[in-house]
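Every protein chain but one is kept in place in this view of the complex.
Let's turn to subunit A:
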Amino acid sequence: SSRQRVNSELFTLTYGALVTQLCKDYENDEEVNKQLDKMGYNIGVRLIEDFLARSSIGRCQDFRETADVIAKVAFKMYLGITPSVTNWSPAGDELSLILESNPLVDFVELPDNHSSLVYSNLLCGVLRGALEMVQMAVDVKFAQDTLRGDNVTEIRMKFIKRMEENLPAGDE
């Protein structure tokens, strides 16, 4: 439908405008990547409440379940895509999300002088921020990126540790 196309384009253009602005504001790609991660983090810490409210998902039993929920529910809910979950480490603490498509990068091409730019790094921050709010410290990064010539887009996510819940003083 044309409305879907308009919204897709608006979404892609808006994200593109953000990345373009950051490239102008910051000296180098590494700084832009950091800023994208930080902004994603800010979005993620708020997004988790929206997600829990709309999905009615209860507490996940383990990291495997968490990964499934992220791929099948969260990605679907916010980006309309369902990455596949693969490449589990033997310890079960690291996995890959393979994205067949990515609404952030439709029609985007990286110019030559931005070879270190992780264009969709916002997503890593979103995942990191959202999981931190449910007491999971994770490390998230892009392992492959179709924008940089790889065949697929792969996000690698590693479980670091469970975080202590911070209760305000005086709570029972």
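Methods note: a contact is a pair of C-beta atoms (placed from the backbone, for glycine too) under 8 Å apart; a residue touches a chain by one contact, two chains touch by 3 or more; residues count from 1.
Heads up, the rule we're going with is that contacts and distances are computed from a predicted model.
Trainee: With one chain of the assembly withheld, which option in "Aspartate aminotransferase", "Phosphatidylinositol glycan anchor biosynthesis class T", "Trafficking protein particle complex subunit 5" or "Small ribosomal subunit protein bS18m" matches that chain's UniProt protein name?
Mentor: So, among "Aspartate aminotransferase", "Phosphatidylinositol glycan anchor biosynthesis class T", "Trafficking protein particle complex subunit 5" or "Small ribosomal subunit protein bS18m", the name matching the hidden chain's UniProt entry is "Trafficking protein particle complex subunit 5".
Trainee: List every residue of subunit A that touches the chain not included in the displayed model.
Mentor: 1-4, 6-11, 14-15, 17-18, 20-21, 24-25, 39, 42-43, 46-47, 77-80, 103, 122
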